[in-house]
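The structure that follows is given in the form of structure tokens.
All protein chains of the complex are present and in place, except for one that has been dropped.
As written, the chains take the letters A and B, and residue 1 is the first residue of each chain.
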Amino acid sequence: MKHRFLIVGLLLLFGLSSVWAQTEPPVVDSMVVDSTELFPAAVSDVQVVDKPNDHGHAVIVTWETSADDGGGKNNVLRYEIFYSTSFDGPFDSVGAVPAGTGEFRHIGSKEPLDSAFVPDYTDLFYQIDAVTADPTIRTTSDVLGPVQCSGQWFNTGRIPVLVAVLIFGLLTAFFVLSAKRGKKLYVRPIGGIEAVDDAIGRATEMGRPILYVLGLGSAADVATIASFTILGRVAKRVAEYQTELIVPTYDPIVMSVAQEVVKSSYFDAGRPEDFKEDCVHFVTQSQFAYVAAVNGIMLRELPATCVYMGKFFAESLLLAETGSLAGSIQISGTDEIAQIPFFIVACDYTLIGEELYAASAYLGREPKLLGSLKAQDWAKAAFVALAIVGLLAANFEWFEFTTLFQVID
Amino acid sequence: MRRQIPFGLVFIFGIFMVFQFFVPHEKSEWVYEFLLDWIIVIGIFALALGIWSLFKVSVEKIKQGKEGGNYSYITLVGLYMMVAFGFTQQTGEGWGLYFLWIMLCSACIVSLMRLRASTDSGKKRMWALASVGFLVAAVLVAIFDDAWAFFLYTPEGLENSMFEIFFDHIMMPILATMFSLLAFYIASAAYRAFRARNVLASLLLLAALLVMSRFNPVIPGAEYVANASNWLMNVPNLAAQRAIVIGIGLGIVGTALKIILGIERGYMGRG
Partner (left out) sequence: MELFERLMKLDRRWVFLLLIIVCVWAYASSFSVPILVMPEVQSIYDKVEGLPEGSVVLVAIDYDPNNLAELHPMTYALVEQCWRKKIKTIFTALSMNGPGMCVQAIRDITDSVSRDKEYNGVMYKGREVVNGVDYCFLGYKPYYAIVILGMGQAFNQPYPTDYYGTPLDEVPMMRGIINYDQVDLVVDISGGNITDAWISYGQGRFGFDLALGLTGVMTAQYYPYLGSGQVIGIMGGLLGAAQYEKLTDNPGRAKDGMRVQLPAHLVIILFIIMGNVGFFANKLRLRREGRA
């Protein structure tokens, strides 16, 4: 009997438990509802466009941030962006941006074998996930697209640069032509350049060499190219006076070009047999090892004249002070603003900034070269006028004018 | 004709570079990258020319018996040693005959330098024999010594402890010393240059003192001095620098234009 009660009791318990178990789903449902409430709102107003002014393989995705980003449930941590070449997927993650951001630039690789390759002229589809602190709780947007990316043949963001280059080119052409027609163009005297001939004469009288330093720039630097022109002039005079010239270089390409320049100058002076290739030589590409070598040459050879023309950095004062110790006449010229004061302090003559570029026109006195110099002056005047108008425009909030010169990359 | 071809090339590539700046298309980019690769290739060949020039000048110094000519040996042996360290690394625990190999190669370089510097034919023969002898010995050591190996295509050589020791304990202190000399030269130049000779020089002196004193807590009213020096740096200094920068910028564009159009030819040796 007792057993029968026990069995019935167990059955009742089982039955009750099964009833309880059956009542469980609503509880589960309520949990699902709770977690659904945790899901953030999806992003809206998504737009995908080809990135303009580029080589292709890139798309710009923009969207209105989720209602739960910075408001609502305020639980969006970041947005994750996915893309696919098919509407049905599979979608690959291409990046993430923090909450509050409404734009993503999907810049792909142009190499087909690269995992990040994004093909041109192919339909691309995008999805954006609003992701919470728990990465599993996220809301995916609708599939967007198709969009196709492609490269452009003209960068419209650089129109202001093109206009400026064209105006400057036309100004140069105008002044070169008018100089050719015989119009006299005045160039103010440049002390540093005028001193070169005297300095070479001094070296000849003293029987000491001339040291020419082209600086630390590469052959692609305009300052170095301007320096080649002055070196040509110095080398020609040196060849005429039969003085020794030493040109230690920092860059092997600069060395090759400088050798050619000096060689041509010796030819022009009618003394090709006096040219020694080793007078222009390579030292090192380490900045201060170069300084040590050049300073060593100065103190051993005691040059009568040291010429520093080109790009100079922290070594400028070390060179110029050592030259001063060696008792040399020193002429310098650089477009490195920070080094100009050092040269002014320690050298006898200094070409400041653009004077270095003007040197070739000044030396040659050719109408073509003087014409381009005049164009620079007019361009400078235009800059000053535009700066004044820009100042007024910015103060009177006339932004149409200030944005006219904006270069967009 | 010898000069016309280079000028033609300068014009074509110069115009292309201007064109490329405004054309972002992949095809223009391809040509651009191709040209950049060529610059690197030319640079490597030029570096070889540079090292050859350094060798010739060093030998010439020895030949002429110039003061400090013996340093030329150190220059070239040092150059060789750093290259050798960068391409070799030990394969086991010890270094075996590695240092003997370094010494033999160094001796070979010295012999070659003496060979080129000698004018007497007897001495020339002697140095030629010596350099061949050292070279053969060095090759034999390299072949039969397994304690170290060459790594020409892989970067094991960068882990060579000799390379690190030479860099950290020789190169770094020497270069740091050279740079630190600047502090002394600046002090001496400032002492000689900053004299209140006239109104402008006095203003320059005042500005220099203010900028040097900024953030200097020893000076009374340090915060005012800091503010004044910042104003000097950010307003008058900036304005003057911008003016020079605009002038330089225009000068660069003007010179570049002259080079592309062949108006400026001085860099080709027509000064």
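In the analysis below, contacts are C-beta pairs under 8 Å (C-beta built on N, C-alpha and C of every residue); 3 or more make two chains touch, one makes a residue touch a chain.
All values derive from a computational prediction rather than experimental measurement.
A.B. asks: For the chain that's not shown, point to the residue among B:F99, B:F150 or B:F167 touching it.
C.D. replies: B:F167
A.B. asks: Which one touches the absent chain: B:R3, B:K123 or B:R192?
C.D. replies: Result: among the candidates, B:R192 touches the missing chain.
A.B. asks: Of the listed residues A:L216, A:L245, A:C347 or A:A361, which contacts the missing chain in the full complex?
C.D. replies: A:L216
A.B. asks: If the hidden chain were put back, which of A:S44, A:S109, A:T122 or A:T156 would touch it?
C.D. replies: Of the candidates A:S44, A:S109, A:T122 or A:T156, A:S109 is in touch with the missing chain.
A.B. asks: Which one, A:T62, A:S150 or A:Q285, makes contact with the chain that was left out?
C.D. replies: In the complete complex, the chain left out is touched by residue A:Q285.
A.B. asks: Please identify, in ascending order, the residues of subunit A that touch the omitted chain?
C.D. replies: 94-95, 98, 105, 107-111, 114-116, 216-218, 220, 285-288, 311, 313-314, 336-338, 409
A.B. asks: Could you pull out which residues of subunit B are in touch with the chain that's been left out?
C.D. replies: The missing chain touches subunit B at positions 29, 33, 36, 39-40, 43-44, 47, 154-155, 158, 167-168, 171-173, 175-176, 178-180, 182-184, 186-188, 190-192, 194-197, 205, 208-209, 212-213, 215-218, 223, 226, 230, 233-234, 237-238, 241-242, 245.
Criterion: only the chains that are shown with their structure count from here on.
A.B. asks: Residues of subunit A touching subunit B in their complex?
C.D. replies: Residue positions touching the partner: 53-56, 110, 120, 151-155, 158, 161-162, 165, 168-169, 172, 176, 222, 225-226, 228-236, 249, 251-253, 255-257, 260-265, 267-268, 278, 281-284, 286, 288-289, 291-292, 296, 300, 314, 317-318, 321, 335, 337, 342, 345-346, 352-354, 356-358, 360, 363-364, 368-369, 372-373, 375-376, 379-380, 383.
A.B. asks: Looking at the complex, which residues from subunit B come into contact with subunit A?
C.D. replies: Its residues touching subunit A are 18, 21-27, 29, 42-43, 46-51, 53-54, 56-57, 60, 66-68, 174-175, 178-179, 181-182, 185-186, 188-189, 192-193, 241, 244-248, 250-259, 263-264, 266-271.
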